[in-house]
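A single protein chain has been omitted from the complex, and every remaining protein chain is retained in its original position.
Chain naming follows the written order as A, B and C, and within any one chain the residues start at number 1.
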Amino acid sequence: MPWDEGLVNSLVYDAPSPAEGRVLPYPKAINEALDIALGRDERVFVLGQGVDDPSAMFGCTRGLKEKYGAERVFDTPVAEESMMGVSTGAAMNGMRPVFMHNRPDFILLAFNQLVNHASKMHYMDNGKSTVPMVVWAAIGRGWGSGAQHSQAIQGLLLGVPGLKIVMPSTPHDAKGLLLSAIADDNPVLVFEHRWLMKKDGVVPEAHYAVPLGKGIYRRRGTHLTIAGASHAIELAQQAANKLAPEGIDCEVIDLRTVKPLDQAILEESLARTGRLLVVDTSWMMGGVCAEIGCLAAEKWFHLLKGPVRRIGLPDVPSPAGYALEQFYYPNVERIGAVIREMCR
Amino acid sequence: MPWDEGLVNSLVYDAPSPAEGRVLPYPKAINEALDIALGRDERVFVLGQGVDDPSAMFGCTRGLKEKYGAERVFDTPVAEESMMGVSTGAAMNGMRPVFMHNRPDFILLAFNQLVNHASKMHYMDNGKSTVPMVVWAAIGRGWGSGAQHSQAIQGLLLGVPGLKIVMPSTPHDAKGLLLSAIADDNPVLVFEHRWLMKKDGVVPEAHYAVPLGKGIYRRRGTHLTIAGASHAIELAQQAANKLAPEGIDCEVIDLRTVKPLDQAILEESLARTGRLLVVDTSWMMGGVCAEIGCLAAEKWFHLLKGPVRRIGLPDVPSPAGYALEQFYYPNVERIGAVIREMCR
Amino acid sequence: MRNYEGKGIQGLGAHDQAFCVELFRRMLRIRRVEEEIERRYHQDQMKTPIHLVIGQEATAVGCCAALRPTDLAYSSHRTHGVYLAKGGDLRAMLSEMHCRANGCAGSRGGSMHLIDFDVGMAGTSAIVAGSVPLATGAALAAKMQRADRVIAVFFGEAATEEGVVSECLNFAALKKLPIVFFCENNFYSVQSPMAPRQAPRELDRWAAAHALPSQRVDGMNVLDVFDAAKAAVARARKGGGPSFIEARVYRYRAHGGAGDDSKTGYRPIAEREAWEKLDPVECFYKVIAKTGLISDPARKTMEQEIQEEMQEAFEHALASADPTEADLYRHVYAVG
Partner (left out) sequence: MRNYEGKGIQGLGAHDQAFCVELFRRMLRIRRVEEEIERRYHQDQMKTPIHLVIGQEATAVGCCAALRPTDLAYSSHRTHGVYLAKGGDLRAMLSEMHCRANGCAGSRGGSMHLIDFDVGMAGTSAIVAGSVPLATGAALAAKMQRADRVIAVFFGEAATEEGVVSECLNFAALKKLPIVFFCENNFYSVQSPMAPRQAPRELDRWAAAHALPSQRVDGMNVLDVFDAAKAAVARARKGGGPSFIEARVYRYRAHGGAGDDSKTGYRPIAEREAWEKLDPVECFYKVIAKTGLISDPARKTMEQEIQEEMQEAFEHALASADPTEADLYRHVYAVG
């Protein structure tokens, strides 16, 4: 499916500065992280539907089976719930699985093993077992994927204790965060976004780790703080750049992990700007946007100069058709309009 | 398991005023609602593990199989995912299933059918099919139920478009809301709380409907708005009553349904009090507390006189042991302490 | 692999001759529609994923021919064939695939969610095995309503890897539901062959172990499929409960999108070529042509009619209006 052609390529991204690495496509950065992790630690293995097929999970797993063998990089039955449990059980017994999914929608089949088991085994048995497991999926969008193939489910999982949730926005972070996720002793969800898969970026060749739970300023500014992650922060950056000539000076925080959440960077920025816009790739209600908006009202109320705003998806299932998608998904224009309102 | 004895009975509830009905135990109110619904509409049927066994789902289903036959009130295999799909498919084809679960934790096995299917069929097929289905479960707590048997999952589902979520707090509402839920043409989740099952209350005998999406004032006041539902609002009322002699005059809003959410009553109350405390029976993070807190920061910012606060569960799995449970769950004292802080 | 010709040519058995020609016409129509979708796909007018059924026409046509319009069919993501075989409106289908407001799902579904309640095309799911419990629930409803309605649910062999199918087989057998579980075993799940997915089990016997009648048929042979489906549907209608049919088939094209992707190496090209020799459309044509039921000129007319209908439907779709922003917010909840 050409979900990306035309739609994704039309987005203009910041040109990467090649000082600290090679310019790599996003999936290749993930591929390098997996390669390094498999090479460094024989406990690591990669499983998932089609991870060894010619499509190689958007290219992310290309060549890994050939290099590390069919026992460490393998295809699975179409059976998400059991495979999530198998990954959890293997992780509890000395292995470090990376369980890859084409789409987060399929993880909904495995919520029992993920939420009722993986997230709490360590707690339930008083710290005796650990579940060093990565669950990876690429959020879909566009080309008619529709209600069952486009969902971003970070909001559903945000409240579940014991999980970590990573959402990279650059090839650099995709590699460094994945390496951190694999090295982490907890179940870590890594949600990529399909539209980022077309992005190139500067990626150091060696092993490096981007820490979980640490946000980063993508842009410094004084009028308004935009916080979010993944593709949403991409759009936010573009909107911020567009508004700069109008004299609106936005600060953009890429949270990189939404759980744990970097509250320090949010507070620091809000102390400067006093205005908060939260952006997310998923539904606004009860998810990442809601949590950060509530935090502001709870912890940083006296820093706020005006209402918090959030931009994500409305309380509507994802439509399939192209025209409807245009109305459904936030874009640079809509983000820009809200920023203007907030700074008026 | 004597999860309720001693623990629950020690709570003192408002004495019911028997003007408008009989005083009934909570499960009997639910039983009446099911009885009336089965009697009025032959499309209604009740299924779930043990609905026809001697325990009769806390007594809620007692006598119904005898009255309406084994075809309309039936036990199921222990197979939550398929039974959720079967209920959905039956609902799409002219039936009105009420699918009952002992505990919400078991609904996590059925998230694929609930979230990927039931919630969106009506949208996906452009309104052609409807899913008039009720999914009922009783939130556990206490007596060592622990991490896999005590979860309140309304926060995980709040963001899912197409669902409704009902959380009664009195026998009166349990009956009236369940009748509304069964009459609704959408998938409606009804989350009871086990600690309410021991409560008595005034329940009119005839059919009546408590509307979905409408909150109610349980207490009028001017200093502070407490909003929540289910057992949390029970605690909040007690805290409010306790603080009244100190001159702290709380308004208590029982939301009754957390999706759709009655924003009008919240705004009305906040316009009066300017202070908001949100209480919930589940994790505070990314759930009902977060959504309402964020709404306040977003829509009612200029009404707020101070920070929003939330009281729910910390970002920790439910422990099993009694001592740990005392630290884990909010109680009247802790709610009272927060109210005092807010009104200082 | 069984040989379609070997069996079919020995005669059409007791099958009505006009019915045989009609089966051929239905398969041919699906084939031509699929080919046209494929031909046009690269124009990017159909902004929807596609899962072509070319090579698998006999299963949908054979099974749906055993159903009445009031019976219901449920399908997986690979839904074009079932939709058309069940009598679904071609125009509404193509409008849906062109994301138009008058699509059969108002452009909210896309190609994986083709429905047409008027003819009993009742539901699909883009989630593997997702429609199996929905169909089982429809069968429960039919039984409770004492309706004279049988349900058939189509799914791929990968769906049997999802535990929910085991659950549904048990429940349907338990309640003796009027349902036919129709498994199209094309040996692949996307680009994954059977070996990394299923232990060497026999799917028909695996199903039978859930206590229901189960049988394997040659899915390239429309009459074999029809006969098996007819028996299963009749049993269901009489209150005899569910059945399972494993039909072995092959898809000629890539899992999704246009064209074949065998050259990427996940399956032998020779394998596809061998299956193409058993082509459900052309082999059946030979059978009915040999027995004199159809002539080359008659086929030509048939082809022409299909072309005309199809081109008109494409044009209609292309000329139709897009949904509006207001449409986006419709039907999140049912009101009433």
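As a convention for this text, a contact is a pair of C-beta atoms (placed from the backbone, for glycine too) under 8 Å apart; a residue touches a chain by one contact, two chains touch by 3 or more.
This is a predicted model, so every value here is computed, not measured.
Asker: Which of these touches the unseen chain: A:87, A:225 or A:273?
Answerer: A:87
Asker: Could you tell me which of B:79, B:227 or B:311 touches the chain that is not displayed?
Answerer: Answer from the full complex: B:79 touches the omitted chain.
Asker: Out of C:97, C:164 or C:306, which residue would touch the omitted chain in the full complex?
Answerer: Only one of C:97, C:164 or C:306 touches the chain omitted from view, namely C:164.
Asker: What is the set of chain A residues that contact the non-displayed chain in the whole complex?
Answerer: Touching the missing chain: residues 45, 71-72, 76-77, 79, 81-95, 112-113, 116-117, 121-132, 161-162, 164, 185-186.
Asker: Pick out the residues on chain B that sit against the missing chain.
Answerer: Chain B touches the missing chain through residues 1-3, 5-6, 49-50, 52-55, 74-82, 105-106, 109, 143-149, 314-317, 319-324, 327-328.
Asker: Which parts of chain C are in contact with the chain that was left out?
Answerer: Given the touch definition above, chain C has residues 161-167, 170, 173-174, 196-202, 205-206, 208-212 touching the missing chain.
Convention: only the chains that are shown with their structure count from here on.
Asker: Which chain's centre, taken as the mean of its Cα atoms, is farthest from the centre of chain B?
Answerer: Using the mean of the C-alpha atoms as each chain's centre, the farthest one from chain B is C.
Asker: Which chain has its Cα centroid closest to the overall Cα centroid?
Answerer: A
Asker: Could you please state the distance in Å, as a whole number, between where the Cα atoms of chain B are centred and where those of chain C are centred?
Answerer: 42
Asker: Roughly how many whole angstrom separate the Cα centroids of chain A and chain C?
Answerer: 37
Asker: Using Cα averages as centroids, what's the distance between chain A and chain B in whole Å?
Answerer: 32
Asker: Could you check chain A for residues that touch two or more other chains and list them?
Answerer: If we look for residues of chain A contacting two or more partner chains, we find 81, 105, 109, 146-148, 314-317, 319-320.
Asker: Where in chain C do residues touch two or more other chains at once?
Answerer: If we look for residues of chain C contacting two or more partner chains, we find 105, 108-109, 113, 125, 127, 130, 163, 332.
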